[in-house]
Structure formats: structure tokens, C-alpha cells
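Right after this comes subunit A.
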Amino acid sequence: ACGVNTSGSGGEGSVNFLSTQFSPVEERQRYEATLKKFAGDIQVAYNPVDTGIFNTTLKSQLAAGKVEIGIAAGLHSDLIPFASQFEDLSSLTNDLSSAGYSDDLLELAKLGTDSPRYIPWIQATYVVAVNKKALDWLPSGADVNNLTYENFLAWAQAAKAANGGRPVFGIPAGPKGLHHRFYQGFLLPSFTGGQITTFRNADAVTAWTYMRDLWANMNPASANYDFMQEPLGNGEVLVAWDHVARLINAVQDKPDDWLMVPAPSGPKGKGYLLVVGGMAVPQGSPEKDKAFELIKALSKPEAQIETLKSNAFFPVVEADIGSDLPGGIALEAKAVKAQQEAPDAILALPPVGLGDKDPQVSQLFKNCFQEICLNNADVRATLDRQGAELASIMDTLNVPCWAPDPDSDQCRVA
Partner candidate 1 sequence: MADISIKGLKKTYPGSTELATNNVSLDVAEGEFMVLLGPSGCGKTTLLRMVAGLDFPDEGSISIGGRDVTYLPPQDRNLSMVFQSYAVFPHRKVRTNIAFGLVMKKVPREELEKKVAWAADLLQLTPYLDRYPAQLSGGQRQRVAVARAIVMDADVLLMDEPLSNLDALLRLDFRAELKKIVQQLGSTTLYVTHDQVEAMSLSDRVAVMKKGQIAQLGHPITVYEEPADRFVGGFIGSPPMNFLEGRVTQQGALEVAGQSTEAPEFLARSAARSGGLPVMVGIRAENIYLEDRGTPGTLDATVEVVEPLGHATLLTVDLGGQTIKVQVASTVRVSSGEKVGLRFDQAAIRFFDTETQLGLTA
Partner candidate 2 sequence: MSHATTNKTTAAADHPAPEVDRRPLAKRRRNRILLQVGCILITLFMALPIYLIALSATSSRAALQEFPLSFIPNNFSLETMETFLQSTGILGGLINSVQVGIFTLVLSLIIGVPAGYAVARFAFPGRDPYQLFLLFTRALPIVVLSVPLAQLFLQTGLYDSVLAVVLLHTALALPTTILITSSVFLGVPRDVEEAARIFGCSPVQAFLKVVMPMAIPGIAAASIFTFVMSWNEVLGASILTLNQRTLPAQVLSSLAESPLAYRFAGGFLLVIPALIFIFFMRRYLTNMWGSTIR
């Protein structure tokens, strides 16, 4: 049996680029083009896989001591489990020090260790996509570009009423949906100012009670939505919060029909979550030098801008975005900028240093949603139960808190 190569390259000496991003057909094609453009004469075999495979592949290769992966790239949370098995990238960080990474990013990149384990690769956030039809029901006095959660709920109610009781707001609460990021980075920071420490305080109760009201005015099919671009595209949903990359397809064909707006603000401010992806080099990687070269190449502003233009992920380095963006991306870029630069903005990070407990922590947020919104459980009781679980995880971990929780030696649930 003689196999045929399926990753474009991948002969002797090529760099196997394993990634959890850009796996959809078109995105993959576009990213391969980007790679070709910037990799120079380095042969790159781009292998996008889902997180499960990513894990299995890395885990088994590292365990067997036969690493064939040159670069392992993924979201921050994808990379966490392998923190200690990635190369120390201090030298690369030094080489790239002039590029202008934010301190937050560089801290994240240490994955809870002492030295950088990945080089930031892409970043993104979450915004709200609005079909212009929905503007009709926007409560008077509300500014669509500067919503409050109250406005948002009122708007959802008005829209539902106007559609004969059919809700038209949505959230990606499907099995692959990212709604837990909404609670972690948007809802809770906005209502409580924290993420972990405030998990079960009174403000959190308010927040979840609000969430229950909001859910009552959201399309119940949301519980199946993984990507909001589809229900948005076919009109099932008119207003939706999601990851920028998961909205873009709905918007880009007819940018004129759409608005992209920052997430709403709450009593404590406008919480928003930053998503970071990084490129790491597993220890024992066969083409380490080339991998380093490639990382450098992809960290150039041009490459980063190219990625934004093609696949809607924002640069992690100082880069002049310019004004020649495609329609949909331009909309997004505006919203992202507005969200980041809002005066009451509260930056939230995905959990830092949780290691392989990260998904379980996220699961706790989803459980809250499940219990409170779907099963109509008592808010207080639910938070107590899930909070206790979270507390026990945090106690065993012994890690410092991350934004927006106040920095401390050990992060605990209050």
C-alpha cells in the first residue's frame, strides 16, 4: 500500500503544521495561500484538525517520543495541556520583541510556566451581528453601537413581540457553540466585574437571572446552534452574538444588510473576551529550525493583515490595518475596535494556567446555562452547586487569577 499525500506538501524536510484553526474548506484554502505567500522556500504541510484529533495526535507523538509535528498551532486553550512539552520560545520572543505584542498576550503565551511556550498567532473576539431589519424594534433611546444589557433584553422582547412571538435573537448554545465564552467574558464581567472570584456572588445571581430572561426571548433552536452565521444567513435569527470568524459568512455577501456592534455593557462595564491563538513547537520537533523560521514569517505584519483579510482573525502585532478591507471584515473591524476602545471596557481573558482542567471549568459555565435557562433551576442553588465545584477545582490548582479578576497569589472562588 502506498499512500498519496493529502496535505499539499509534507515530503522530507517539510514542516508539518498541525492546527485547530482554519479547518473549514474555504478558510483552509485561503490560509494555505497565505502560507505559500509568506513561507518562502519552506515546505509547509498544513493539517487542520479538530481539537480532539489535535490533542490525540500531539499526546501520542509526545508519549511515543516520535514527534512529527513541526508547529502546533491553536487557540490558547488548545495549547494549554501541552505547556511543559513545548519548546521554550524565549529566543524567538526576543527576535520578535519589536513587533509590538501586548503584555497581556505575552503573559498568556507562557501558559502558566516561566517562559513563552507559544508565539501569539491570531486574535479575535466576539461581537454582535445585527440584521438591519431588526433595527425597527430597537427600543427608543438605545444606541445600537453602545447597547446596555437592559436595552438588549428590551430589544429582544420587542422583536419577539413584533414577530408574532417568534424570537429572533440567538446565541451559539449548541454542542460546538462558544456560548460559555459569553458568560465568562461578557455577561459575568459586565455584571460582576469578575469571572472566577465572583462566580457565585449576588451580582452573579443578577447576571444569571438576566440571562434567563434573555434566553426566554431567544430562539430556542439556539440550543442547537454551533455557528451563528447559518441561522443569521437563512433569517432564522436576526441578531446574534458570536465569534467574529463565526459570523463573517453571514455578513460578507451582503455587507449592506448588516451591522456589527460591540457587545452590550452591564452595571460594571462592557466586558469582552479576547481570543488568542498561538504557534508552538513541540519538543523533539523534527524541523525545529524551519519551524522557527516559519513562525517568524507568519508574525510579519503583512502576513497578519493577510490573515485578517482572508479569514477574519485580527493581527496580534502592531499592524496598520488600512482601509481596503472587504466589506464584512471592515464591519467587524469597526465593531472590534469600538469594543476594545469603549471607555467602560473590561478585558477578560480565557482561563489561564488551568491546564487540562480548562475545559471542565468552561463546562461549569455551560452547566449553569443548562440548569438555569433550560431546566429552569433555581439560580442561587445552581450557582452554589456549580460554584462549589469550581472552588474545589481552583483550590487544587493553585494558580493566580487572570483578567478581569484582581491579580492574586491564588485564585479562589469567593
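Candidate entries met the following condition: all candidates are chains of the complex that A comes from, given by their letters.
Note that in this section a residue touches a chain if its C-beta (ideal position, glycine included) is under 8 Å from a C-beta of that chain, and two chains touch if they have at least 3 such contacts; residues count from 1.
Only a predicted model underlies this, so the values are computations on that prediction, with no experimental measurement involved.
Student: Pick the one that touches subunit A in this complex: which of 1 or 2 is it?
Tutor: Of the listed options 1 or 2, subunit A touches just 2.
Student: Contact residues on subunit A for candidate 2 in the complex?
Tutor: For this pair, the touching residues of subunit A are 1-8, 10, 16, 18, 23-26, 28-29, 32, 45-50, 52-53, 56-57, 59-61, 63-64, 66, 68-69, 176, 226-227, 229-230, 233-235, 249.
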